[in-house]
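Supplied in structure tokens, the structure appears directly below.
Moving on, here comes subunit A:
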Amino acid sequence: MNSIVILNTLVIIAIIVSAILTVKFDNLLSSIIALAVTGSFVALEFILLHAPDVAIAEAAVGAVLSPVIFIITLKKVKEGKER
Partner candidate 1 sequence: MQHFPILSIVTLFLGAFLTVIFGSKNETVRKFIALVASSISLILVLMLIKPVMIKNNVIQYWLGNWRPIHDWAIGIGLEVDALGLFFGIIAVLTIFLSIIFSFKYTKKDSETDKYYVLFLMLSGAVLGLVFTGDLFNMFVMIEIMTFAAVGLTAFRNYQEGALEAAFKYLVLGSIGSSMVLAGTITIYSQVHTLNMAQISALLFNNLTPSALFAFALLLAGFSLKAFVVPFHPAAPDAYMSAPSSVSMAFSGMVNKAGVYAIIRLVYVLFHAMDFKSVQILLIIIGTITMFIGVTMALAQNDFKRLLAFHSISQIGYVITAVGVSTALGLTAGLYHALNHTLFKGLLFLTAGAIFYATGTTDLNKLGGLARKMPQTAAIFLIGAFSISGLPPFNGFVSKWLVYQATFQANLAPVTIIALLVSVMTLASFIKVAQSIFFGQMPKEFENVKEVPLSMRIPMWIMAILCVITGVLPNIVTKYLVSPAVTAALNIGKYIDLMMGNGYSEKILGKPIEIPAVDFTLAGYWDPIAWLVLFALLLIAVTIVAVAGGFNAVSLPTEVDDPKYDVFFSGEASEHSHVKGNDLFWGLKHDLRHYFGFMHDAHSGIINDYALWAIFTTTIFIVYIFLLVP
Partner candidate 2 sequence: MIEFVYVGIFYVILALMLLYRVLKGPSVVDRAVAADSIDILTAIALIVFSIYSNRSIYLDIALVLAILGFLGTVLIARYLEGRL
């Protein structure tokens, strides 16, 4: 049980750090990448909390669908300074 608590805490720390990165980046493309990373960590956390249904939805939406539409939008509005 104890090791699961450690694993959970680590994943939570990863979620928080990547969320802070999402907020911190001024470059939109980097921000989107950090958002996708947050999404995959959140999916992992859902599995640790035994919610596989939600985790699949989160992995499909947060790590696949939403980066795709965000990047297409970013390309369309062309404001990302890519470096």
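With respect to how the candidates were assembled, all candidates are chains of the complex that A comes from, given by their letters.
In this section, a residue touches a chain if its C-beta (ideal position, glycine included) is under 8 Å from a C-beta of that chain, and two chains touch if they have at least 3 such contacts; residues count from 1.
Fair warning: this is a prediction, and the values are worked out from it, not measured in the lab.
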item: Of the listed candidates 1 or 2, the one touching subunit A in this complex; value: 2
item: Subunit A residues within the candidate 2 interface of the complex; value: 3-4, 6-7, 10-11, 13-14, 17-18, 21, 24, 27, 29-30, 33-34, 36-37, 40-41, 43-44, 47-48, 50, 52, 55-56, 59-60, 63-64, 67-68, 71-72, 74-75, 80, 82-83
